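Omission of a single protein chain aside, the complex is shown with its protein chains in their original locations.
Entry: chain A
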Amino acid sequence: MAFNFNWSPLTADASFYTRAQELLTAALNKSPKPPIIVDDILVNELNLGSVPPDLEILEIGDLAEDRFRGIFKMCYTGDAFLTLKTRVQANPLNTYLSTKPSFASPQPLAASSGLTIPIQITLSEIKLSAFIILVFSKQKGLTLVFRNDPLESLKVSSTFDAIPFVREYLQKEIEGQLRTLLMDEVPVIIHRLSQRLWLPDYREKEGQELARNLQDPTTEEKPVDPLASPPQDPVDVSGNILDASQIAALSLDSSSEMHALFSQKNLLRLGALTDSHRTLSLFTPGIRDVVFRAWAGPTERGEMLGSSGKATPATPAMTRSHSYTGSFSTTYVFSDAPDAGNHSTRPTLMSLGSATSGLSHASSKHGKPHGGRKRKHRVVNLRKKTADGDDLDSISGESSTASGTMSSAPSVFGGRPQTPARREDELITPPSTPDLLREQKEPGDGTLTRTRGLTTRLPQRDESADITPRASVHGAFMEASHVGPQPEEGKRPTLRPSQTLQYPLKERREQASPATLQGPARQLSPSPFAESPVEGILGQAWMTRMASEIARKVQDQEAAKSGFWDHNEGEDLPPPAYGA
């Protein structure tokens, strides 16, 4: 860990000096003044000098994002100086007698009459040596306490240097006063100053040394924030497209607000969508930048077995046929789904493979009319996602499942834990190049391949179908990509900044490189193009598009990296699906 103590910005800030002077003035006049000083003490000039104090870290007792406690050893022999203005009693007899009990005072008649003189005192060559206990808390500001008497020596020069008594007296008095000031008042001053700096303006805080210390931990935790990984073409509530920089700013500021922004409207639509599936209504709400993908495959069957009694046993066949044709399977992928964390219900959705199946099944039934339309637009969106890599895919899977899950699928959870092993198997099987990957991402293709794979295994699946909604390759994807060796269902759904994403993060990063992209590719069927010529054409078009997308993305990433690496990293993360 590195500590960066910055001395010059503190001293360069003009407003800092005025504030410090005000506070010092108040502090100096608060404590009872020695009798020689007969007026308020004004801080005329304050300069912290250019020589920073030597700090030695003795102990760090507590270190967290929002608090810090440590003990320092400080030595200061700098060129700071302080000029005070006040009025003093020039008659030594007067001050001498004022401190004596009147009973034993000679009680001079007029020899002790006062003469007040304005005086300017300069404190320089301040030598400090102290142990400092520093406590920082985001809420309470900075507290600094001297453990011992910090003042080693000090030079007091004043208007009365010619008079030895006055000089000695001033030296003695001011040293004493300064000691109490350092021990009692300076902590208060610093505390107030820190509060002023901290509270109104968060940025300044970071400029301070302490905040700097704390920055490392904060940045590490930031990627966990779902908003730090915005979708490719994010949308705000009004449907305006935001660019990455805006998103970054937004997600930095307050994630909770963003959640609210994204979720509400889309959730309503999602609800309408799921309802439409349930009721078989022909109306499906248009969701911007979203592709709803209906998987035709054993998953659905399994799902249906598990959850929805509606599904007919015949469906698998139907879906299969659809998938073979590849054209008409409707897939809804929610490309902009940042607010996964919002919905506590998510866990149930997770099992989704199954849920989707139900959905997709339904959609496939009446999906044809939509199909063509969707292809034109939404498919493209899907590609955008995939550009990122498998994450996106997984997201789409998630999201789709989410939509589906609204309706169903609690039982699936039980089966989940077993799935990872099988998925891993799948992962191993198909080796492929990044290029392939991209092409495969084409919607029709993807579905086809997957379904194919599924179909081949169908017989086996059927056995386990009740337990695992395996059919959905997406589920596998997600598991593989999101979760570490042992995917935990419970964690996944939350997608909260906390723990779940930590591990996946690393994987994500790796995936960002082309090599990692292969991972998803493997899962896809080895030969995407073999399926149909139509898809080949589409794929080419899509490829070109993807190439441009990827290029753009790399640029973005690099740009982002320079400033904000955590944000960049966040992009690798799967955009959180809509929680349902």
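By our rule, a contact is a pair of C-beta atoms (placed from the backbone, for glycine too) under 8 Å apart; a residue touches a chain by one contact, two chains touch by 3 or more; residues count from 1.
The criterion applied here is as follows: contacts and distances are computed from a predicted model.
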Next item on the list: Between "BOS complex subunit TMEM147", "Eukaryotic translation initiation factor 3 subunit H", "Mitochondrial distribution and morphology protein 10" or "G7695 protein", choose the name on the UniProt record of the chain that's been left out.
Entry: "Mitochondrial distribution and morphology protein 10"
Next item on the list: With the full complex in mind, choose from A:105, A:153 or A:279 the residue touching the hidden chain.
Entry: A:105
Checklist line | Residue of A:114, A:176 or A:286 touching the missing chain in the full complex | finding: A:114
Margin query: For the chain not shown, which residue from A:42, A:74, A:93 or A:145 touches it across the whole complex?
Written below: A:93
Notebook entry, point to check: What chain A residues would touch the chain not displayed?
Noted result: 90-93, 96, 100-101, 103-117, 164-165
